[in-house]
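The structure is given below, and queries will be raised subsequently.
One chain of protein is taken out of this complex; the other chains stay put.
When the chains are written out, they are named A and B in that same order, and each has its own residue count from 1.
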Amino acid sequence: MAPPQTSQQTGTPLSPAELSYLHTSLTLTPPIRPDSRTPTQFRPLIAESDILPSTNGSARMIWGDGGECVVGVKAEVEKNSASTGGARDWIEISVEVSGQRDDDAFLGMTVAESLLVPGSGVLERLVLGERFHWKVFVDILLLTPPLSHPATLLTLTTYLALRNTFLPRLVSEVAEDPVFDDDWDNALALYPIGRIPPPITLLVVSVGENIFFDPTREELAVGDVALAVSICGKKVVGVRTLEGGSGGVGREVIKRVIKESHEVAEEVFGSLNSVGEGD
Amino acid sequence: MSRYEILSPEGLRTDGRRWNEIRRFSAKMATTTAADGSSYVEHGNTKVICSVNGPIEPRAANARSSERATITVDVCFAAFSGTDRKKRGKGDKYSTRPIKSPNLPTYQGGGGALLMGRAQSKRRVLEMQSALSRTFASTLLTALHPRSEVHISLHILSQDGSILATCVNAATLALVDAGVPMTDYVTACTVASYTNPDESDEPLLDMNSAEEMDLPGITLATVGRSDRISLLQLETKVRLERLEGMLAVGLDGCGKIRQLLDEVVREHGNEMARMGTL
């Protein structure tokens, strides 16, 4: 059965007949994706890290459909103050979408929420003695929004930038004003290897019995339900449905999504962690 | 920094260059498929991403001209591009369209050209946008596309001097990539005027931000191989007699940049031919 959607509703330039054809081919076993990818395969992307010398950590990603995102992480020393929201304010995230007048606060909040997962130990690493702490600014610049949902692009780029973020090592005593080691070779990683890494969000769409990672806009248009799966290290920390799907989602599908997300995420982490190692 | 540290007695600058050397220059074309043309230029530590869309239907009604295409430019400094993180407020973004705001205080906080009050930097960006738009308006064959718009969007990811010049070069590459008809490359560079201890002057090609802060200098853009200057800016006080020397070195520098851009374009063309996308 073809989903009763027209091109006006989905925003894709496909006719109802084409959408129906796409839906059918995605529900086959094994499914056939229009670009002949396997269900778990991503589109080609370019990822660079450490591109900006004036930041503590940076990354740039260019997605196959033209989506481009740059993330810069900057850290400043700030005095502790009791009046503000406490340690939660130590990481500030802003998302700027090129060509839009106002920043996308909603996207920023989504990313921030997943970054501040309790127990990740990040906030402890920002403490500088008794009176000071690092304030980390994560600025996400979405140069060209991807045609599909931007969550994956944003979080993967942010992951890469944060993974490559280093803070100078503190050499002063706890009660003193902070003094830092000026040798960058001794700098500490904000997210050291072996500790809980920053989370990423993967987009999954389910069509019939099948699930697909990194769906294109057309696949999202015909999907029953689109899910944003947040993964932190080896744990799935959140599954959220996105609007626009045409049906509900079965328990079995969710289970499979979570199971496969683990495997896919592991590969994603593996490949992202290898970015920049060749230098 | 005292001005004698800018050039050592051996004739080397802070980053080890000689007076007529430009910094490491690397550029890529067609970095994204989402725009008609795009480019990424690294000039030393100044990094700029540019994308061009057009000729397209004008987005704003007042950008429509029945005689020629209008060129709109958006320049955007990333919050992390400077030494300190730029604190941005709401409504700091705008485009070449008229901005609606009352007269703003004009005090320039901080010392250097980069550390400016918000209102000041907003006006500076507007000035840059207008200069870029007018520079390309005279070089693109805009009369071929009446009632349309060519939109250039520039993102400065990292600033280390010569920002306007790098923007010009990035925009040129992106316009070539977009296939917007133009008469020739527009290439730009900067020249500082350094005062030797014996009061004689010495032009220094391609300023980094430390040199930009301490020395007077010009930004100039030329069209093609000619020595015709389409953009020339000087913002600090300097003796009139020095202008000639600076222009001569600048014209030479623009020639070098043109060669570099040409190599990038040719290489990109060869690559496209190899991939069979031509």
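Operating definition for what follows: a residue touches a chain if its C-beta (ideal position, glycine included) is under 8 Å from a C-beta of that chain, and two chains touch if they have at least 3 such contacts.
In this text, contacts and distances are computed from a predicted model.
**Student:** The complex lacks one chain in this depiction; which UniProt name from "Bacterial surface antigen (D15) domain-containing protein", "[RNA-polymerase]-subunit kinase", "Glutamyl-tRNA(Gln) amidotransferase subunit B, mitochondrial" or "Exosome complex component RRP45" does that chain carry?
**Tutor:** Of "Bacterial surface antigen (D15) domain-containing protein", "[RNA-polymerase]-subunit kinase", "Glutamyl-tRNA(Gln) amidotransferase subunit B, mitochondrial" or "Exosome complex component RRP45", the absent chain's UniProt record names it "Exosome complex component RRP45".
**Student:** Quick one: jot down which shown chains the absent chain touches.
**Tutor:** Contacts of the omitted chain with visible chains: B.
**Student:** Tell me which residue among B:I22, B:A137 or B:M213 touches the hidden chain in the full complex.
**Tutor:** B:A137
**Student:** Among B:E57, B:D84 or B:E244, which residue is in touch with the absent chain?
**Tutor:** Of the listed residues, the one touching the omitted chain is B:E244.
**Student:** For chain B, which positions touch the chain that isn't shown here?
**Tutor:** With respect to the unshown chain, the touching residues of chain B are 62, 96, 98-103, 105-110, 123-124, 126-127, 130-139, 218, 222-223, 226-241, 243-244, 247-248, 251.
One rule holds in what follows: only the chains that are shown with their structure count from here on.
**Student:** Per the centroid of Cα atoms for each chain, what is the distance between chain A and chain B, given in Å?
**Tutor:** One centre to the other, that is 32 Å.
**Student:** If you look only at chain B, which of its residues touch chain A in the complex?
**Tutor:** 31-35, 45, 47, 49, 51, 74, 76, 78-85, 88, 90-91, 93-94, 153, 155, 157-160
**Student:** Hey, which residues of chain A end up touching chain B in the complex?
**Tutor:** Residues 51-55, 58, 62, 64-68, 70, 72-74, 76, 94, 96, 98-103, 137, 139, 141, 143-144.
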